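Missing here is one protein chain; the remaining ones are kept as they sit in the complex.
For clarity, chains are labelled A and B in written order, and residue numbers in each chain start from 1.
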Amino acid sequence: MPGLLERLGGLFGGGVDLRSLISPGGFPGGVHPAQMKITAASPIVQSPLPPQLILPLKQHIGQICIPIVEVGDHVLRGQKVARSQGYVSAPVHAPTSGTVLAIEEHAVPHPSGMGRQCMIIEPDGLDEADQSMPSLCDYLDEDPAIIRERIRLSGIVGLGGAVFPTFIKMLRDQRHPIETVILNGVECEPFLTCDHRVMLEHGDSVVRGLNVIMHAVAAKGGIIAIEDNKPDAVDAMREAIARAGFEANIEVRVLPTRYPQGGEKQLIQAVTGRQVPAGKLPLHIGVICQNVGTAKAIHDAVCMGKPLTERVVTISGDAVPHPANICARIGTPMPFLLAQCGLRDLSGVRLIHGGPMMGERLPRMNVPMVKSTNGILAMRAESLYSENAQEEPCIRCGHCVEVCPVGLVPNELAWHCRNDQFDRGQEYDLFDCIECGCCSYVCPSHIPLVHYFRYAKGQVAHIEKERAFAELSKARSEARDNRLAREQAERAARRSKVRKSGAAEAAADASDDTEAGTSGAESGEKAS
Amino acid sequence: MNILMAVLLLGGLALAAGIVLAVASRVFHVEGDPMMERIDAVLPQTQCGQCGYPGCKPYATAVASGEADVNKCVPGGERAMLAIADLMGVPPKEVEEEAAPPMLAYIREDECIGCTLCIKACPVDAIIGAPKQYHTVVESHCTGCTLCVEPCPVDCIDMLSKPEVLEEWTWSAPGKASLVKLEGDSDARVA
Partner (left out) sequence: MSEFALIMLSAVLVNNFVLTKFLGICPFLGVSGKLETAIGMSLAVLFVMTLASTASWLVQEFILIPFDLMYLQTIFFILIIAVLVQFIEMLIHKSSPVLYQALGIFLPLITTNCAVLGVALLNVQQEQTFMTSALYGFGSALGFALVLLLFAGLRERIDKAPVPEAFKGSAVSLITAGLMSLAFMGFSGLVKV
């Protein structure tokens, strides 16, 4: 019975969640995959400029950007080259100075292997910066709205991987005052160490960035959450806080290591003990959550006037001879980055965009790194679990239920998804699934549960879209039927009048025909 | 005497029951056909006429009254058939014709003579134009029903398959359809 424990908890009043009593570490479930953080001790190295930068015009959740420069134009580093369209969008900036070679479709890091509009820039090697954006060093004196606008203009999105435009989260809402800003330094995915290194090497920027966010949303407290497998990062952040003199309102919270603690809702539950209700946002319980990399990007944008044009990426995996943390320009082709780590021959290699638990396998190799790229894993095909495991029948061991951090019943849910019973799937809270992969990880029958959920979510969206289109078509078809009926009635009325006055019938017919054509066209235009 | 009593009683009871039912049929009379509306709602509304009826609503009416089979909607495919069978409470039937991949009509404008015949044929008013002017199809409204192809006197309307875009891509079912082709083995040595 899904949610039975929650309902039992409800009986005791006060929204007591019995599950949290069972698992005292905040959110229920979770797993402990092998850490594999082989790059934890490798300092961030700066990547050289690649021969070409491929800049997808959509690197965020929301609407695609519109290019504002033309092919052949010379652009500077940090110059805005594509403006956002609609509210949920983030502009794209040139990562270095150079010439726009083309604006065309190019493969992007996406599990479909499809392409999308990209701007191809050839660097001139001078790396001249666009100085038009002043720094707002005294951000505490600035209006939060100006800071928010600066963050929007700098193209900053959530760098943890969700790439949701950051400025939207920083809206001040009178109904939901923000009490706490949580900085996510958990990095629970195996292999990935980019946030870890950012905290070690750019601690001051991170703390300053957190302070900017706190000022922008008028939050009193800030918490930097770090798992206990990164004690050096904990020390580094504590020192940085002390250096900046923020001990009074920013604290470091050390959490026991558990996957998926880095999930936004899971982290909030682990830190505050409160659950974000299904379908609600963290701000509804007075919390916002940002990645440490995002905090650094915010610091750079606000205090240094630098838009988001580069980020730290972990290059790792068992096919990489020299794994590393690389700070690279957004748009750098992945093969170029892999070559820096000693991996030139990509045959028999599978690329994973992100971590091994939630990352997506890329069918195309020659794709650029984008704002969401926190890691690139190059794995040997034979070590990929998903390619070598054979799905077997469910033995109802219930492990997936135990580890689900959202409290779903993955085995039942997958049963319905597999049989295309999407309504039933939604009754089992399909859309609360965060696709963390814990269920697939523990399944002894190698059932790709998350894949089933992704399939079902896609199908539901597809059906929904078709239904909306059918409704629109129906309305149009009905409008047309009504119009035809009306015209026919008018024609009949006119004809009887004409007959009465004894005029020629043929003339009336001819004029009727032309009129029907035009009115059809008119209504077509109106509706479009 | 006894027989007479039995006949009277049974007859009387039957008469009373009949009156009750007659009154009830008046009181609980159902206006319209809610079934038709429900069936119409699960149809794809392409108005293509492939079911043999002039549009989606006529087909829905025919199904609701039991005239038509549940498996006649070609663009709706198996999903629409199952939904209709479900509503009607009849066993599902295989859809005989395979639905074509989603199509869009496209008018080669330089060949169009502006006759407005396609405009009149379009069931969803998705073609714009005026007499002696080029016509064009509003892509976002076209249902791909092909009804405009036949009337065109100069055959300047093509049915093109709908372009696949990244935004509309969804995960295929695990193990069912072949996964996206991987580049790993062919695309050796880059950079």
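Keep in mind that, in the parts below, contacts are C-beta pairs under 8 Å (C-beta built on N, C-alpha and C of every residue); 3 or more make two chains touch, one makes a residue touch a chain.
Owing to the predicted nature of the structure, the values given are computational and were not obtained by experimental measurement.
A.B. asks: Please identify which of the visible chains the hidden chain touches across the whole complex.
C.D. replies: Taking every chain of the complex into account, the missing one touches A, B.
A.B. asks: Of the listed residues B:L13, B:I113 or B:L160, which contacts the missing chain in the full complex?
C.D. replies: Residue touching the chain left out of view: B:L13.
A.B. asks: Considering the entire assembly, which residues of subunit B contact the chain that has been omitted?
C.D. replies: Missing-chain contacts on subunit B: residues 2, 5-6, 9-10, 13-14, 17, 20-21, 24-25, 28-30, 34-35, 38, 87-90.
A.B. asks: For review purposes, identify every residue of subunit A that touches the missing chain, sorted by number.
C.D. replies: Residues touching the hidden chain, for subunit A, are 393, 415, 419, 421.
Here is the rule we go by: only the chains that are shown with their structure count from here on.
A.B. asks: Please report how many Å separate the Cα centroid of subunit A from that of subunit B, as a whole number.
C.D. replies: 36
A.B. asks: Flag every residue of subunit B that touches subunit A in the complex, lowest number first.
C.D. replies: Residue list for subunit B touching subunit A: 40, 43-47, 55-56, 79, 116, 119-120, 122-131, 138, 140-141, 143, 164-166, 168-175, 179-191.
A.B. asks: What residues of subunit A sit close enough to touch subunit B in their complex?
C.D. replies: Residues of subunit A touching subunit B: 108, 110-116, 333, 335-336, 338-339, 344-351, 361, 363-366, 381, 391, 418, 448, 451-452, 454-455, 457-459, 461-463, 465-466, 469-474, 476-477, 479-480, 514, 516-518, 520-521, 523-525, 527-528.
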